[in-house]
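One structure is given below, represented as structure tokens, and several questions about it will come after.
Omission of a single protein chain aside, the complex is shown with its protein chains in their original locations.
Going in written order, the chains are labelled A, B and C, and every chain counts its residues from 1.
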Amino acid sequence: MKTQMKKKNTEITNLRKKKYKTLRPVSSGLESILYSPLKALDKGFVRVVDYMGTDASVVQAARVSYGKGTKKKSEDEGLIRYLLRHRHTTPFEMCEIKLHVKLPIFIARQWIRHRTASINEYSARYSILEDEFYIPKKNHLAQQSLINKQGRGNEVDEDTAKEILKILKEDSTRCYENYTWMLNEKNSKEYEKERNSLSRELARINLTLNTYTQWYWKVDLHNFMHFVSLRADSHSQFEIREYGKILLKILSKWTPLTYKAFLSYRLKSAELSMEAIEIIRKMIAGKKVTKSKSNLSNREWKELESLLF
Amino acid sequence: MKTQMKKKNTEITNLRKKKYKTLRPVSSGLESILYSPLKALDKGFVRVVDYMGTDASVVQAARVSYGKGTKKKSEDEGLIRYLLRHRHTTPFEMCEIKLHVKLPIFIARQWIRHRTASINEYSARYSILEDEFYIPKKNHLAQQSLINKQGRGNEVDEDTAKEILKILKEDSTRCYENYTWMLNEKNSKEYEKERNSLSRELARINLTLNTYTQWYWKVDLHNFMHFVSLRADSHSQFEIREYGKILLKILSKWTPLTYKAFLSYRLKSAELSMEAIEIIRKMIAGKKVTKSKSNLSNREWKELESLLF
Amino acid sequence: MKTQMKKKNTEITNLRKKKYKTLRPVSSGLESILYSPLKALDKGFVRVVDYMGTDASVVQAARVSYGKGTKKKSEDEGLIRYLLRHRHTTPFEMCEIKLHVKLPIFIARQWIRHRTASINEYSARYSILEDEFYIPKKNHLAQQSLINKQGRGNEVDEDTAKEILKILKEDSTRCYENYTWMLNEKNSKEYEKERNSLSRELARINLTLNTYTQWYWKVDLHNFMHFVSLRADSHSQFEIREYGKILLKILSKWTPLTYKAFLSYRLKSAELSMEAIEIIRKMIAGKKVTKSKSNLSNREWKELESLLF
Partner (left out) sequence: MKTQMKKKNTEITNLRKKKYKTLRPVSSGLESILYSPLKALDKGFVRVVDYMGTDASVVQAARVSYGKGTKKKSEDEGLIRYLLRHRHTTPFEMCEIKLHVKLPIFIARQWIRHRTASINEYSARYSILEDEFYIPKKNHLAQQSLINKQGRGNEVDEDTAKEILKILKEDSTRCYENYTWMLNEKNSKEYEKERNSLSRELARINLTLNTYTQWYWKVDLHNFMHFVSLRADSHSQFEIREYGKILLKILSKWTPLTYKAFLSYRLKSAELSMEAIEIIRKMIAGKKVTKSKSNLSNREWKELESLLF
């Protein structure tokens, strides 16, 4: 295993050695991290492996320009903010990024719900998965939330946590060992020549959902931001949020102007319902509004309160 | 469990009892099976839960008609065959179908690669999965293919097969039992009041990939056929092929004319490469062509042979 | 022309005569207008020609139900509002609608920018377009806006308006007459046997952008709402907004609960930027905020003012 890891690292190092000349626009922020893995969870990572376009490409496309299309930096930034604020999304589709991601299968199942992206996953019909499983940190083992039916609440107590970690480790390990036993690969240590091997596409069905897989994922800047706005959000599961945060960091390096506008108009913005706008108008006019008079549901009232106070 | 199943069956029966009046076109073939589960693998199913359009809708859209747009049956069939042959796909997008599918997670992961469909999956962040796992029949336990790196070869011998089935059953059962133990639900038999429960979104990561999940899946007729052409194909994994065959049967009931054209021009058609066409021309002209002179790779040559002889 | 129109009306009337029995859910609101044209602009229309699903289908899919999945009306409405508020869009993708639309080409070019829909357009390569052009009402002839570079300002004065209408009518008519002259169709009045006809795909390039075309347009409920939220908005061009309003009316008949939630959380909602939230917090806390201290651009400040006061 260790030699395999070393080999991978060498491959990555080699990629970072050779520079090419190009006429294309270049993002210096991304060039500085290109190919290098950004660690995620216990054994996962995100690597930027290619990209196309920069902030200037958004501007250039919005102006359908023959040349660079950029003007003064302040004008370009103003244009980018205007486009994002008014949801003129097509210029942001003009940039593209490609990531190599290693992630547990249960996260991959959430991730893939975003359909406007291209994916090449490591095929367990064709190849053999590695013995790597996501085991949460003890302090991430949370109870079912009492408020939010699909969320987490308080931490599990120490004893139960230990028990749970033991189960997770043992079950994934045993399932994996049985997986390799069924595969009975020639170059494995326990290979038994006399015994029939099971096809890979079947053996894998014994693996647990915390097994790591990996894929190439390619997406345009608009859909990248949409992904981040959903997955870096507090409603999403902690584990995928960890990836969301890495993607947010990548965004800041790739297209710094778009990143700033994204914070203002997406990540830290809020959508107010017709009813909530009415309430705020009253509040600003100095009127007192109580929940009972607000016409909002309990949950909406709480959300509004936490936004305003 | 049994009472739950009974309740579900009652719900389905109730849906089949009440008829409504509509001005919309109706597919008698689909009405006859609407809501009823078609069994798939050991514990899965496919249920048609809604649809829009019939063969006549394809014709109507192709003619951008004010009325029904249909003419004589032979003309309509001719038009449908013409559209499919020349890959004029948009009229087939005018019909839509919605299925409720129960399927093992490892199949769900293949299925979802088709992006041009809408999906609502049963959420294991929110709800608890049932203790149902796909356990292959003994005669479906195949060895790794020696020819096709992602395919199946011969059956596994009797003794190994027994061993494998034992593993699959034990591992999925144990993982599931630990899942419910970690969940520690109030209404479960083993509920321990003193012990902290683990949130659902985390507990599920201990489940194996053969656990059944379910979803609503909605797709238009064009993409439905594309799915079937890929998944009813011999290159796809046996387990998803079983679903592919059910979808093919549904197609025959939904749009009989389109179904027939689909057999001719998709499912049982073949694409010939530039090189293969050249070879066939020679063969028909009475010339002898050997592999060595054919300019084809081994595999392509074999594929051509099996097509022609 | 008149007999052709009459024939179309007869076809539509015939479609409304024959009722069928179905097990599928039925929207009584849509059944009442199915097939009937809703007038748009001077010569356009929107006709609902098919649909799938109702409010109940959204609920059913969100609950991945075996049966209807509906509970008390208030609970269903609460769920629909929750889904829309939190942008859980997939259940809304489970309903589908198909429209027959007649619209000027320059609007068709805006409309088609929405990619997540299916379209069959009347083909001017294959058929001959009718001599119908959009001629705006006098009071819709607006000057270029002085504020908004892509908007309309005040009405054009009476004399210029008359001149403009004359131009629009004459130019589209002349172009159309030359179109038919070039086509030189056998069954046209001016057919000259000796003269070569020009192919349809070429002759049409002489037509003006206000010529009417028509298409079948099919879209799911989620994308239908997205379209309406953009096109019924005041930033969109008046002419497509007229269609947007008709679609909004259709929504109210199709899925009344979703329609109400749509008004609250989309059409009449507002998105506040990170900076705007900060300002509102201060205002509610009784502090005075001026534009100069607000950190907002001129336009953003105006937009915020018009929202709050």
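In this text, contacts are C-beta pairs under 8 Å (C-beta built on N, C-alpha and C of every residue); 3 or more make two chains touch, one makes a residue touch a chain.
Keep in mind that what you see is a predicted model, and the values were worked out from it rather than measured.
The chain omitted from view is touched by exactly one of A:77, A:121 or A:185, namely A:121. Checked against the full complex, the one of C:22, C:60, C:208 or C:264 touching the unshown chain is C:208.
Summary of contacts with the chain left out: across C:142, C:230, C:267 or C:289, the touching residue is C:142. Mapped onto chain A, contacts with the missing chain fall at residues 8, 10-12, 14-16, 18-26, 31, 34-35, 49-53, 57, 60-62, 64-68, 90-91, 93-94, 96, 98, 100, 118-122, 214-216, 218, 220.
Residues of chain B in touch with the missing chain: 78, 81, 85-87, 230, 235, 263-265, 267-277, 280-281, 283-284, 297, 300, 307-309. Within the entire complex, the positions of chain C that touch the omitted partner chain are 104-106, 108-109, 112-113, 115-116, 119, 123, 125-126, 134, 136, 141-145, 149-153, 156-157, 160, 164, 167-168, 171-172, 174-175, 178, 181-183, 195-202, 204-210, 237.
The working rule: only the chains that are shown with their structure count from here on.
Looking at which positions face the partner, chain B and chain C present mostly the same ones, since more than half of the interface numbers are shared.
With centres defined as mean CA coordinates, chain B is found 29 Å away from chain A.
Our note on geometry: chain B versus chain C, Cα centroid distance of 35 Å, whole angstroms.
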